[in-house]
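One chain of protein is taken out of this complex; the other chains stay put.
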Amino acid sequence: MINAKIHVRFKSGVLDPQGTAVKGALKHLGFENVVDVRVGKLIEVKLDAADEKDAKEQIKSMCEKLLANPVIEDYSFETQNLEV
Amino acid sequence: MINAKIHVRFKSGVLDPQGTAVKGALKHLGFENVVDVRVGKLIEVKLDAADEKDAKEQIKSMCEKLLANPVIEDYSFETQNLEV
Amino acid sequence: MAGREDAKKLGLADYEYDEIVKTLGREPNHLELGMYSVMWSEHCSYKNSKPVLKRFPTSGPRVLQGPGENAGIVDIGDNLAVVMKIESHNHPSAVEPYQGAATGVGGIIRDIFTMGARPVALLDSLRFGNPDEPRVKYLFGGVVSGIADYGNCMGIPTVGGEVYFDDSYRDNPLVNAMCVGIIRCDRIVRGKAAGVGNSVMLVGSATGRDGMHGASFASEELSEDSVAKRPSVQVGDPFTEKLLLEACLELLQNDWVVGVQDLGAAGLTSASCETAARAESGIELDVSLVPRREENMNPYEVMISESQERMLVIVEKGHEEDVRKIFEKWDLNAVKIGTVTADGMLRILENGTVVAEVPAKSLADGAPSIKRESRKPFYMEDIDIDLSSIEIPEDLNNVLLKLLSSPNIASKAWVYQQYDYTVRTDTVVPPGSDAAVLRIKGTKKGIALTTDCNGYYCFLDPYEGGKQAVAEAARNLVVSGAKPLAITDCLNFGNPEKPEVYYQFEKCVDGMAEAASFLGTPVISGNVSFYNETKDNAIYPTPVVGMVGLLEDVEKRCTMEFKKEGDVVVLLGDNTDELGGSVYLKEIIGLRGGRPPRLNLDVEKKVQDCCLKAIELGLIRSAHDVTEGGLSVALAESCIAGNIGFSGEIETEIRPDALLFGEGQSRIIMSLPEENLSLFQQLAKELDVNITVLGFVKSGNFKLEVKMKGQNVGKVDIPVDKLALSWGNAIKWKVEN
Partner (left out) sequence: MKCAVIMFPGSNCDIDCYHVLSEVLGQPAEYVFHKEKFGPGDFDLIVLPGGFSYGDYLRAGAIARFSPAMDSVLKAAEAGKLIIGICNGFQILLEAKLLPGAMKRNRDLKFHCHDVYLRVDNDETPFTRLYKKGEIIRLPIAHGEGNYYADVQTIEKLKAENRVVFTYCDRDGNVSDAANPNGSVENIAGIINEQGNILGMMPHPERSSEEILGNTDGKRLFESILRHIEGRTTYGR
């Protein structure tokens, strides 16, 4: 079993409305030293695959087809073999 | 400058409608071996702080006050000192 | 076996445990006890309220379904009927505002389509503490977006509701959601497990460990460790509910469907025993057949889980595959989990072995009801205020502007613009007026909807407050041109074990019952929410009235805004010198108390009849009732809404602040073309209603002079733009800063 932790974030240069709002709220709460906040997605996918290399290929393909929108988002991921 | 990467996810057992929908879509796209998908948040906070220990305290407090709702969500985070 | 101690832990009293043992003729096991504990909680059993609720009028020529089913139904002709129900989700929303409110909306929608109706509208009645407090802002914002996200995703317009702020709701916000559906009279489905041998199927989402003991959670005071009761809050899945809605409505086209019941509080336990009890039958079901989301769930967990977006469907034997096919089309589960039996028992099996067996009726209806002690609260003895000690403010303009920017009077657009109120293209009077009006496609008809309650009046005088809530709801429908038909009510109170709270409860119900009978609007469904109380801080008694009215011709609807320069503005009803319970007294003078305005039902009825008749005859161009803030606020609202001014004067013997800001009941302001005035005066005379000409619609300022014996004793004179600014942005400024 392979576990993949995928991060999807806005590309740099794309305004992140949620990040802006969270930053404002944090400042309001007294966290004055917050410089920047970005809110993205954490997608955890459990795959029934033995081979980590193969799993990585699949995850990459999932990201490209569905999980991230390349117009506005970048992705990165890590995998972990749960059997090991 | 400290960079914190915060993961906020539904507690285990809490229904994750997004995860369910994404899992269905991935299966539909031919990724038959997907066993489970959970969708959470990735929140990246840049803090103007020198001391990593102090920054960790602050991030913890942000999570508890604003970024996660302990009733249904768990959080975890890593920090990184950008100056180093 | 489970004993008395286990029962206590689950919140069952000794005498209740004894009753269970007596019913079963033996000690219950753990699962059985758990099922009794959820079904006999206040939330499910109404044990504290049942005898009092009997005082409501519940029948009438149009009532097709009164209380006791998932929702009430009134006939509106053309073989169509309106289905409606309101429900609270107060406790979950206090702990997790977004999900708590969202799942509240999800639950009330299911109650409507369970009956076979297409949900066409939502309303939300909300109460929070002082919006200046950060925690209140968080709760308010979270609740509103939870309601928005669920209702919007479902494609059901949220067309009305109310928002009040008062410290009494600080720790116990109230979140009441109402849903209204339309159904063909010959297609009504009830929650019955009839026909021995018929199949019991579970459809919709898989079952997880969500909201265990949610019903019990809603039946006790919130405390420090309420937060520790985390699993009681569920996450809503409006997408799945939308599929469930479409699948169920498709299913219900078929005559082989026997009954449907949604799974709400107390989950499968409640749905199975209630459907069996209604049909005087039994159900045998096997929990191992229930589709699960989580591993290793035991029968106890499966039976009391409150996982959302599920339904129990009873179909004639042999049609299981037909059901499965319909749900498969919508990508949903549909699994046969049991059978209808003749023996009246709810029998639970796990892999074929009986794990619980209790009489369904005893679970559903057997909770011993409690006659609580009732005592008039001390504070009520001491609420009179000597008006002569209150100085009349110099600057009445300033008072009016302050009133308009009070969050209890200001525009609620910040709230309802987050709700999709135009989807389905039936909303012909959108939120912001006295009542929302929806057309019914394929007919000439329309329905008008509102929720109302002034909890502060109910606190000061529960009986008058109860009456007033019903009368105001009816008045809001009438000024929209609709004839009031029926009520669904949500009774929000503190801890009923306290005699003072029970007194408030009883008196509110008495007042509501009297008004409902008098105005011919039976109570056809409702909900009770007790224990809205924290550390001796109970909410104001808040019996929210949801009401529906009918317009035979939707083209004859009326709205509140002044429409045309030169139109005459008249007051229907009588001004009074009452100031008790007013927003003016509470927020401007800073005095809590006084007797709330009296309501004479006879006068109220005449005023409403006259208004309705005038609208039907096409005599008038606008109508708006006078409520919080009084006459000047009502006039100002009609100006703001129409973006036009008003100029007038009143000759009176009432002190100017009472005249301008007092909240005397049974008053409606109208505008009409001058040429209709004499006809209208004649009508009012025939119907024995007093009317006063106040002035004219006029561009520019809102201007009203108060005169005593010809002498000017007070005046407001403000540009309408300025009024609009105060009124329009107050809530936004408060919550976003």
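By letter and in written order, the chains are A, B and C; residue numbering begins at 1 in each of them.
Rule of thumb we're sticking to: a residue touches a chain if its C-beta (ideal position, glycine included) is under 8 Å from a C-beta of that chain, and two chains touch if they have at least 3 such contacts.
Values in this document were obtained by computation on a predicted structure and should not be read as measured data.
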item	value
Partners of the unshown chain among those that are drawn	A, B, C
Touch criterion as defined above, residue of B:Ile2, B:Val39, B:Ala55 or B:Val71 at the omitted chain	B:Val39
Of C:Gly155, C:Gly318 or C:Gly618, the residue in touch with the unshown chain	C:Gly155
Absent-chain contact - pick from C:Val163, C:Leu243, C:Leu572 or C:Ile615	C:Leu243
Subunit A residues touching the omitted chain (full complex)	10, 14-15, 17-18, 20-21, 66-67, 69, 71-72
Contacts of subunit B with the absent chain, listed as residue ranges	17-18, 21-22, 24-25, 28-29, 39
Positions on subunit C where the hidden chain makes contact	145, 148-149, 152-155, 237-240, 242-243, 329-331, 413, 416-425, 427-428, 439, 441, 554-555
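Note that in this section only the chains that are shown with their structure count from here on.
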item	value
Chain centre separation in whole Å, for subunit C relative to subunit A (CA means)	41
Residues of subunit B engaged with two or more neighbouring chains	none
Residues of subunit C touching at least two other chains	none
Residue ranges of subunit A touching subunit B (in the complex, touch as defined)	1, 7-9, 22, 25-26, 29, 31, 33-49, 58, 62, 65-67
Footprint of subunit C on subunit B - complex, ascending	10-11, 13-17, 20-21, 24, 69-72
Of subunit C, residues touching subunit B in the complex	95-96, 99, 205, 208-210, 227, 230-231, 233-237, 239-240, 293-294, 307-308, 331
